[in-house]
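For this depiction, one protein chain was excluded, whereas all remaining protein chains were kept in their positions.
Take a look at chain A:
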Amino acid sequence: MASLLQPDRVLYLVHGEKKIRSPLSTLYFCRYCSELRSLECVSHEVDSHYCPSCLENMPSAEAKLKKNRKRICNQLNENFRCANCFDCPCCMHTLSTRATNIPAPLPDDPSKTAMKKAYYLACGFCRWTSRDVGMADKSVASGGWQEPDNPHTQRINKLIEYYQQLAQREKLERDRKKLARRRPYMPLAFSQHTIHVVEKYGLGTRLQRQRPGAPITSLAGLSLKEGEDQKEINIEPAQALDEVEPLPEDCYTRPINLPEVTSLRQRLLQPDFQPAGASQLHPKHKHLLIKRSLRCRKCEHNLSKPEFNPTSIKFKIQLVAVSYIPEVRIMSIPNLRFQKECQVLLTLTNPVENITHVTLVGCEEGDPEDINSTAKVMVPTKELVLAGKDAAAEYDELAEPQDFQDDPDVVAFRKSNKIGFFIKVVPQREEDGDVTVSFKIRHDFRNLAAPIRPSEEGDAPAEAIWLTHHVELSLGPIIA
């Protein structure tokens, strides 16, 4: 019955710009706003870049740009690609370096030959080797491999420089106009629009956010930059040619050598060359992956921040919903019959360490959030008490089991921080498709992140607030 534990069986509703229903394991919980957040109502930011095969950390793009401003254009090709690792141009797997022994004449005495090591790149998956495209074996294990130069590099770099300058100028003008208009109201505010919009022509998103009221540091930065690159960059417009190279004469009669033709995917992964023949497929450096951090859009607090080290999978900040909100899971479903009352067993797990009180409330008629349910549900009316999560409980034999006085009609079993309880379901529709029920779950939440106010004597350190979530369960088809 592992299918009952599938995550998409139980969905929680997230109130954001869009109403999103998704399983609790994919949601985050902002404990400053005390609300659930999904991936669509948080902002994603790039933390760092790393190579997935050698796990080397690369400084973020901005740091690189700031260090080597003058050499941006040459380095734009090297940004975001690992210097040591290569991708197979044929199957995109990571290439490994292999060594062979070849007899080579000794430098001192050409008549004698000694075994020297020669290195070549090979793919373990599709058996492509660097010798297939004619790349000579190198005598060093790493660092000897060069990507072929693009003949158009210079022209492209000049175009990029010109358009970057243009974009900066346009942005300055736009911001000056907005400031001039808004002077009576917010003299120091920077328009949110300017910051969030990815700058034109790919300068990259800005990592810092301006809060209203903060001094205009970036404007000052822009004027300094302008002082540096005062020279105007002029580009020649592209020239249209009348004559095009004619097709070869045997274009229609030559039989196709199918293994030599590259597939679209192989071709488009090398956009600067787009070779049509497999013997021109050169390996490219491996693309870097990113570590991203998530930030709540309303209160600007970080919800998820990974460690900097690529080898570590832990998080510095990890505000996931499963560690704050009680989770409902389906345990067993009897045969569902149309308009007959069936009893479904659900479990409720308490993720926090203190006792949680949970009340379940059915959805009322005309509830705007209740759009998917196809059955009537009767939830237990009494309040359910969940014990706290105690990590040491299984080792502590002397602990007395807490006595909760459960009603056996409602609570089926209780096991440390989990209880099983019954709900009654009456399917209302005879159609094909799953029986879906929804109800609201109301629980108390102690906010440990709230700032500690000077408390009166004897006041509890954390006050409980009550949170309500709308939960939808998909119980499976009706069995006639």
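Note that in this section a contact is a pair of C-beta atoms (placed from the backbone, for glycine too) under 8 Å apart; a residue touches a chain by one contact, two chains touch by 3 or more; residues count from 1.
Keep in mind that, in the parts below, contacts and distances are computed from a predicted model.
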| item | value |
| --- | --- |
| Among "3-ketoacyl-CoA synthase", "Dynactin subunit 6", "Hemoglobin subunit alpha-A" or "Succinate dehydrogenase [ubiquinone] cytochrome b small subunit", the UniProt name of the subunit that does not appear here | "Dynactin subunit 6" |
| Touch criterion as defined above, residue of A:E45, A:D132 or A:D406 at the omitted chain | A:D132 |
| Sole residue of A:L11, A:C51 or A:C90 that reaches the chain not shown, by the stated touch rule | A:C90 |
| Listed residues A:P237, A:P259 or A:G366, member touching the removed chain | A:P259 |
| Touching the absent chain when the full complex is considered, from A:M58, A:A278 or A:V358 | A:A278 |
| Missing-chain contacts mapped onto chain A | 90-91, 125-129, 131-132, 259, 278 |
